[in-house]
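Okay, here's the structure, questions in a sec.
The complex is shown incomplete by one protein chain, all other protein chains being positioned as in the whole.
The letters A, B and C name the chains in turn, as written, and every chain counts its residues from 1.
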Amino acid sequence: MFTPVDPQYEERIRSSFERQGAMRLIGARLTRVEPGAVDITLPYRADLTQQHGYLHAGILSTIIDTAGGYAGYTLFPADSSVLTVEYKLNLMAPGEGEYFVAEGRVVKPGRTLCIVQGEVHARSAERSTLCALMQQTLIVLHGHSDDSTRRK
Amino acid sequence: MFTPVDPQYEERIRSSFERQGAMRLIGARLTRVEPGAVDITLPYRADLTQQHGYLHAGILSTIIDTAGGYAGYTLFPADSSVLTVEYKLNLMAPGEGEYFVAEGRVVKPGRTLCIVQGEVHARSAERSTLCALMQQTLIVLHGHSDDSTRRK
Amino acid sequence: MFTPVDPQYEERIRSSFERQGAMRLIGARLTRVEPGAVDITLPYRADLTQQHGYLHAGILSTIIDTAGGYAGYTLFPADSSVLTVEYKLNLMAPGEGEYFVAEGRVVKPGRTLCIVQGEVHARSAERSTLCALMQQTLIVLHGHSDDSTRRK
Partner (left out) sequence: MFTPVDPQYEERIRSSFERQGAMRLIGARLTRVEPGAVDITLPYRADLTQQHGYLHAGILSTIIDTAGGYAGYTLFPADSSVLTVEYKLNLMAPGEGEYFVAEGRVVKPGRTLCIVQGEVHARSAERSTLCALMQQTLIVLHGHSDDSTRRK
């Protein structure tokens, strides 16, 4: 388990999440914030689909990239920001469910880089299916707090 | 250069794109459809952003995954569908621009799998910046035409 | 847990491993063969290093790609072969240890594709360090048994 250097990590992440226009647009919610572990939950909507009516792979990417980034960010210092360097996503089952839970889990935190794994589960009353698997690299931007870094 | 087996490939792709709820939601348009090459253009909007006001990495993913998938699909037979097996995306500059152009380009088509590279460029009147780089694997689903494959 | 369709899976994998010239050259051994789980162990040698004297990342890749491929292959039918479609590897610590254990674990088997995760641990009498993390896609070649598929 991980011990966060910033005891206010949860507040910092909830406040950052609130500033994300894209999360609001798609209807995603932050449903778990623990040291090294963040979940995002997204209900299915017809306007989030690809051509066959399943949840769009890009929308799955959007929630798992965000869950992974914040999972790392729970362990970063207060006056830092987080950026995704890269990630790789395998899509293993159609995005078919009533809602989707993206789980980001830190594998290895570091001073500069942080490695994260992620899963997206498609859920309904009857079942849960692992539909995407991610491996992600984050970078810590020291000395730039999240709420001071703004697009001009 | 590639020669498509289905001469109606452009119509097939435009019709599939129209069925994507997610493309409509974010305001993406299909701006190039050629054999092995598809571009998608997305204007910046404040409701597509991450916490710093830049275009969300997941939205960049959504347009480049789609451009890559359709680039491959131009070369697939008429009675087939396309699925993304996996992709890897490097984020190289903040998503800062007036609009974004995602360019999917087939590197190697195959009977079952198809390998694609992609780039996303952030553009404004003054400049163009390469902000994301993708490598993607697609799979051909033979005998399942795109418009007959529907979520129940 | 997984149930292999071929009860002779262990013999099939050990015999395939024996035919790998590269495994012999670097001194790798097969140290675990179970359904969906294969380990390969490699002692450190000075002729397997990069410029700083650590185990070369490519050699780490060689053992984890192989462990992952055989982990998948334990679950494939007898008259099939396995090919790596692609993999992504994060290098998280220098390859510094007395020996290295590459652990391939199937996440999702399928009729055509199989998704695998892998870890490489650097070990010595005193400690064990996670030095590499992999996510891999395999493809099943049906109707081509491993020992009948030979380079001309």
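What we mean here is this: a contact is a pair of C-beta atoms (placed from the backbone, for glycine too) under 8 Å apart; a residue touches a chain by one contact, two chains touch by 3 or more.
From a predicted model like this one, the values you see are computed outputs, not experimental measurements.
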| item | value |
| --- | --- |
| Selected from C:I63, C:V101 or C:I115 as touching the chain missing from the view | C:I63 |
| Sites on subunit C contacted by the missing partner chain, in the whole complex | 16-17, 19-22, 24-26, 45-54, 56-59, 61-63, 65-66, 81, 83-91, 94, 96, 146, 149-151 |
| Hidden partner chain, residues of subunit A it touches | 85-86, 88, 112-113, 137, 139 |
| Touching residues (missing chain, whole complex) on subunit B | 88, 90, 92, 107-108, 115, 117, 130, 133-135, 137 |
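Methods note: only the chains that are shown with their structure count from here on.
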| item | value |
| --- | --- |
| Whole-Å separation of chain centres (CA-atom averages), subunit A against subunit C | 30 |
| Geometric centre distance via CA averages, subunit B-subunit A, whole Å | 22 |
| Centroid spacing, where centroids are CA-atom means, of subunit B and subunit C in whole angstrom | 33 |
| Set of subunit B residues in contact with two or more other chains | 85-86, 88 |
